[in-house]
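Complex shown without one protein chain; remaining protein chains in place.
So, subunit A:
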Amino acid sequence: MKIAKNSHTNPTSIKTRFALRFLRAIDNLNNNNNISPPLNSADRRKRFRAIRTAAYASMASAVGPNKAWSRAMLRKIRNRTKEMIKPRTRRGAVRGSTNPRNELGLGQEKELRELVPGGEAMDFRRLLNETGHYIQCLRAQVQVMRKILHYSST
């Protein structure tokens, strides 16, 4: 499984790339909204969503186009900002037509395909591969976000 070896030997690489992008995104959010702190819950919810989206977008962008999940993630985010009118109910849910292959005959495989961005269309081997990488990146993302939170609140 081609999990990026450098995530072990050079653990800062993806984290650094993510951190830079994420911090820039937060900075932009700040500059656009620094007049009034969000007082009502709708504004707060909007800001929360913006930050969460920025986190996922920053990670997917830091990973680059060589992974199917990062491409799918960026595509989803771009499409979502285009259709603000129609909120999606379940992230990654595929409506109807495509029938996910059920390699092992297990329900968990279908579940996994819905969790991993772009998972619906992959063959099973690639799904496992992409899942591993996705998990590593999610973990890195969480660690960096924790650090930023920590440094920001002291």
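Definition applied: contacts are C-beta pairs under 8 Å (C-beta built on N, C-alpha and C of every residue); 3 or more make two chains touch, one makes a residue touch a chain; residues count from 1.
The rule is simple: contacts and distances are computed from a predicted model.
Visitor: So which of "Two-component response regulator", "Gamma-secretase subunit Aph-1", "Transcription factor PRE3" or "Ribosomal RNA-processing protein 40" is the UniProt name of the chain that got left out?
Guide: The record names the chain that does not appear here as "Transcription factor PRE3".
Visitor: Tell me, which residues in subunit A touch the chain that this view leaves out?
Guide: Per the touch rule, subunit A residues meeting the hidden chain are 1, 3, 19-20, 23-24, 26-27, 29-31, 34, 37-38, 44, 47-48, 50-52, 55-56, 103-106, 108-109, 111-112, 115-116, 123-125, 128-129, 131-132, 134-136, 138-139, 141-142, 145-146, 148-149, 151-153.
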